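Only one protein chain is missing; all other protein chains are in place.
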Amino acid sequence: MLSILTILIIGIPWIGAMCIWLLGDRHPRVLHALATAFALLAAIATLSVIPFSTSQPVVLIAMGGILGDFTLIPDGLAIFIAAIATVVGSAAVIFAIDYMGQAKQLARFYALILFFIGAMAGLALSGSLLFTFFFWEITALCSYALISFHNDDPRAVAGGIKALIMTQLGGVGLLGGALLVYSYFGNYQISSLLTHYQNLPPVVLGLMGFGFLVAAAAKSAQVPFHSWLPDAMEAPTPVTALIHAATMVNAGVYLLARFYPAFKSISGWSIAVMTIGVLSALLAGLMALAANDIKRVLAYSTISQLGYMFYAVGTGAIFASQFHLFSHAIFKALLFLSAGAVITALGTRDLGQMGGLGKRMPFLQVMFVIGALGLMGLPIANGFFSKELILESGLETGPLVFYLIMLFSAGVTALYTVRLLYLIFWGESRGRTQPTHDGLPAMRVSLIVLAFGTLTTWLLAGGFSQLLASTLPFHHLEAGPTSTMVKQICLAPTTWIALGVIALGCATWLVRTRFTTLAEAFKPMLEAGFGFDALNRQIVQGVKRTAAFVQIAQTGQLNWNVAGIVTGLVVILLVVLRGA
Amino acid sequence: MSLSLFSIAFIGVIGLLGIGFYGLMICRNLIKIVIALQILVKAALLGLIAAGNLNGQINLSQSMALTVIVADTIVAVMGIALGVQIRRRIGTLDVHELSSLKG
Partner (left out) sequence: MLFGSLIIVILIFAIEAILAKQLITSALWLAGVSALCSVLFFLCGAQLVAVVELSVGAGLVTVLFVFAISVAGDDTLDATPVPPRSLIAILVAFFILLMGWFIMPISSSPVSAISNPPLAEVLWQERGLDLIVQVVLIFSGVLGLLGLLAEIKPPLDASMAGEVGAHRQRDLHALESQISNSQEAGQ
């Protein structure tokens, strides 16, 4: 029974994708209904597996030979990510009913979203590294296809290709790790790596650890691989909320959390993870201060919050990082979907055209404020508890400098969040168009559900920690009820320091006129993205020049081609003779 | 020096392979290229039969050699037909001019 349910978690969205694709574009209402139904069914399947989660494989299909065994292990880490994928996925699909409305090629959109949801659940549930890689690649493909969904817009296509190339290059690290595991242990199973990692020679373990780190950093858009996420904002907003806020970008954090017991012994690995997290949190937070596009601000904010999660994994606080992943998925999806509603109401993404909309869009204002509470980490919202846990563990285990930088980033987070709220809803109205609606019905449904989640999911912390501790035998986590955690957080001095910094951040906005000279000095650097975009462009130019140089070898003449073949034969013979 | 039958045959195989590849790289006429391909296939056949002789399993190698002969004849036929058509349509059989896959 459990194995069937687990397979259904992946199977239902995929069957839905197939049905919708075959149905075509002719009946939009049917497509909306079908997509919602399949997404909700998948969510129900996932939620019903949660009480039965175990660390043993529930599905084991021997694929034979080089492919190894296909296993699905619904342990705490996996099932909660699958739950996020399916539940937030359902919210995004419900939102898309009104967002996409009567758009063209709806079948392609829904099919890709459902395909993605299934692949994300499969990525988390898979117990075999090779199949984790396959699902990883499928999510990257769906992400590319959905970013470039409006494929007549050159910016969307460019954004999609950039995302694809950067995440795929990172995926090479994952494949390399999978093949190394196979060559040393004879199978691809994650459990064999976590049990026997001491048997690997240190060099190999180090290669694997840093390879996985690169794959995770590229997928989660961390510095220096972060520039694809702001450009991916050309995607339709439900796609952004689902893929680039709640699920796919969390795959990197999931990977690091899953393999933490094996890699923490590598010298320099934890520090590297922490450094990447700290840099991303700080730089992305600063870049969010200068962005003028609603979704770009939220994209930078996602990079920054993912930096917090990386920092937590680096310090060893696996539960804190996963709890923050959970909270962030919900409040970020809420923020993105609210932003999507604002965008459809006004027809623009430019912050310079908004302002003073609080009176005309009260519902969206409330939704945004709730999401902002989570983002800033104020009490009542789930972001408060998870962020405080991270900061506490950072103070205990990590270097003090990093803690101070993260504290500063929390203040910066508060600052750009207040800036965003102010520029949209308060202050003087700069826009010329009136908002056409205050949240259409389907939009309101998903927004209310997500807002409710933001305010209440911190209550699940006790059960969540119990789930993780009991089903993750290699991680040695401690479980505790929610009340203990709440008491611990409320009494810790770090919490009050953090709240003070956040209040300082909010207050800075109110006295912003005093800082204009400082802001103007920093603005060009922030808008240029600290030089990372220029670096990307240079790399692309370098590759193009190399390709043009190598093109000389393609003469199109048979004799040269045969000469190439014979050269290849000679090289192969040399290699074989050397080996023999 | 008394070499076994097999060694002599393999000297022949390697020599024919070298001549065949040399022909593929030197010749400019398409028909000559097909001739060089035929020489390569003769080398393969010789190798098969000599190995069968060495092994004692001459009948197995004969069956394989029959398949190779069929395949190689078809390759020769297709190559020649292509050559004839290229001569009719494009007008030249010089492989240096037939480089539309350049770049």
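First chain written, first letter: the chains are A and B, and each begins at residue 1.
Keep this in mind: contacts are C-beta pairs under 8 Å (C-beta built on N, C-alpha and C of every residue); 3 or more make two chains touch, one makes a residue touch a chain.
Note that the coordinates shown come from a computational prediction; the quantities given were computed from them, not determined experimentally.
The omitted chain makes contact with chain B at the following residues, 3-12, 14-23, 25-29, 31-32, 34-36, 38-39, 42, 45-46, 49-50, 52-67, 69-71, 73-74, 76-78, 80-85, 87, 93-94, 96.
Counting over the whole complex, chain A has residues 555, 557, 559-560, 563, 566-567, 569-570, 573-574, 576-577 touching the chain that is not drawn.
Criterion: only the chains that are shown with their structure count from here on.
Centre to centre, using the average C-alpha position, chain A and chain B are separated by 56 Å. Across the interface of their complex, chain A is touched by residues 21, 24-28, 33, 95-96, 98-103 of chain B.
Taken in their complex, chain A has these residues touching chain B: 551, 554-559, 562-563, 566.
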